[in-house]
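A single protein chain has been omitted from the complex, and every remaining protein chain is retained in its original position.
Coming up: chain A.
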């Protein structure tokens, strides 16, 4: 609708002959409603000016070479607060597009198996099947089967584990996102002053750093405390590259070196940039977030739902950033399986007093979304989604292992320093049992014979968003998952900021 306004404004303002007709493309969808309201708007004045209205079905946006995203961070809120299921349908359509890309649309192509876990996932799987059976057969000529070897698609709900996004991510990549926010083109904007470590300078100047180089890809999944390990390796490599004996070199060797030189220089430059970025993040984590992170850890280990946590209270009194406070309250609630009514009321009251009624609104919506729950709540502001049951899952899935190493990429508990995200654990378990027992949907009549045999080539789709730390864990710990897709890459703050209005 907003885009419609823009379009109409453009048509009004463009200094063009009124006879000029426009071709309009909507990405990714020309909604039926959009067309209709275009027709009706100003008695069809705009509709007359349009030569055609079409859509470019671009759903998937690549994220950093790791992940495909629908960039729809509102989905959880839309589903739980607005009850708007159409977003699930959009997921189904996008996934079908992915299937088409891999398999082509011909009925003779290889069938695709879909496993799903969670309410939304089951819905999406069902819709995928429906959409598939009803759409007419377009002739999609070239499936990229060779490029994307996908044997199955696994759908999973974010809301099986709403806790993890509420916690602070501790991988380099995750922290960059948490603190500065990674933009649409995989870049972060940091204050120039801070980056250069200068006392004076323009306090509003920003430096944009593109996170696309090779050095960055090597560093991004590491825990912030362990980043120096990998960085030193990179530095060593660079040094090795630079060591050459000019005297003894042949002309051929020279020419190789000259060709390599720009790459070496670039690497040097990039490692500097990222080391500085890491430093900044480290400083931020240690000085500002350390209390919250410690708090989170304590809440996960043991917590009492009967009492408000003094530290949270203090932060509220001190009017610390609202989102971080709300995230702590949410962690408290999720970890203890719901807050006692009086505690919840206390939190709500002090938040309202410190931040005003809009903050109270957000708490209520978080309640509606199930991020904050009332223990044995009397049905008021209840979330329709089943609760996560952290205490049980903690034991069954060993989410808080005694021993873990931040410096080991393959350790499931590394990204959150001792906490293993439930989502990753569920996926790991599914992968281990070859998804037996998961609700299974076949997109065509017969089974895929290859699917049973080959555990590799799994594509997962997380409905409701995935954090970058989880992304790192799935990448490093579950080699069978070859393609990660999600409705959006999120952080806790993004999730809270994208809570929608009624």
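In this section, a residue touches a chain if its C-beta (ideal position, glycine included) is under 8 Å from a C-beta of that chain, and two chains touch if they have at least 3 such contacts; residues count from 1.
Definition applied: contacts and distances are computed from a predicted model.
**Student:** Name the absent chain as its UniProt record does, using one of the following: "Phosphatidylinositol glycan anchor biosynthesis class U protein", "Ribonuclease P subunit p14", "Vacuolar protein sorting-associated protein 16 homolog" or "Beta-adaptin-like protein".
**Tutor:** The record for the missing subunit names the protein "Vacuolar protein sorting-associated protein 16 homolog".
**Student:** From the list A:349, A:395, A:432 or A:453, which touches the chain that is not on show?
**Tutor:** Residue touching the absent chain, from the options given: A:349.
**Student:** May I ask which residue of A:257, A:275, A:360 or A:400 touches the chain that does not appear here?
**Tutor:** A:360
**Student:** Kindly note down the residues of chain A that lie in touch with the hidden chain.
**Tutor:** Within chain A, the residues that touch the unshown chain are 1-2, 4-5, 31-33, 36-37, 81-86, 89, 123, 126-127, 130-131, 133-134, 282-283, 286-287, 290-291, 294, 317-319, 341, 344-345, 348-350, 352-358, 360-361, 364-365, 368, 378, 380-382, 501-502.
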